[in-house]
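Complex shown without one protein chain; remaining protein chains in place.
The block that comes next holds chain A.
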């Protein structure tokens, strides 16, 4: 079956180059047999390496899980033991109590959902304009979007923080941004610097370019305005890329640490899961604190890990697409 396809492909490919027909025959006969030989040889060596690497990747996760079940006084005892003596859930109870997990989960979830929603909305709006509307300045705006991806995020931590603290007429500030806490009084501080994603716009734009113009034209002739065209015709078709973008954004904002740390030093009510768990380090004695911390980490890692495993195909495609920019 596949041999037939090979033959056809090869014949059409090699006719212009003028290979002698006999040589072609020999290669044809050898090809499948070689491939068979390769397939029959079990790649033991490859298995050994891949499994070793996989073990190295997974063991830290397992260590986290096992430590989270270890009883008081068991962690840090020598000699080291991988498995806990008894699987106790005391650390999970302690984590929920000491960490104020409800608050942390609420902040993390709200921020993540708002950021993901806003990224999807703004990316698809801007992507549509850049892909399907003709207007002066389109090239310029597109170049600007590409250029913004070049700036490393660390450049913005300080100015973003200062801008939010000195936001005019918010959180007790006067119109010049003095006197109060600015936007750090509300969840907006966690969310605002991430509302728009240049990568998201780029992704949407690239995808929307391939939607046939005739489809949009037909809708316009039927009297649809641009917003209707965007909402009814374009958005339903962008579902695959939207899932990818949503997943990438969700994972990165759920895991975000540095910015959340900055914001929650200004206002502890805005603490997210990673920050709250990290701050456990400064209390308690370490041997008791570590298993509690691991329990908190297991709880905070679990949702995003499950989401990733469920939708990993979309995620992988997103990473590949980001590799192509």
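As a working rule, a contact is a pair of C-beta atoms (placed from the backbone, for glycine too) under 8 Å apart; a residue touches a chain by one contact, two chains touch by 3 or more; residues count from 1.
Just so it is clear, contacts and distances are computed from a predicted model.
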The chain not rendered here carries, per UniProt and among "ABC transmembrane type-1 domain-containing protein", "Isoquinoline 1-oxidoreductase beta subunit", "2Fe-2S iron-sulfur cluster binding domain-containing protein" or "HAF repeat-containing protein", the name "ABC transmembrane type-1 domain-containing protein"
Per the whole complex, from A:69, A:92, A:199 or A:315 the residue touching the absent chain is A:315
The one of A:59, A:89, A:169 or A:209 in touch with the missing chain is A:59
Of A:97, A:143 or A:178, the residue that touches the missing chain is A:178
Residue positions on chain A contacting the omitted chain are 27, 30-31, 34-35, 43, 45-47, 49-50, 53-54, 56-61, 63-64, 67, 75-82, 121-122, 125-126, 128-130, 133-138, 141, 144-145, 148, 151-163, 166, 176-178, 192-193, 195-196, 201, 226-227, 230, 251, 254-255, 257-258, 262, 265, 273-275, 277-278, 281, 287, 290, 293-294, 297, 300-301, 304-305, 308-309, 312-313, 315-316, 319-320, 323
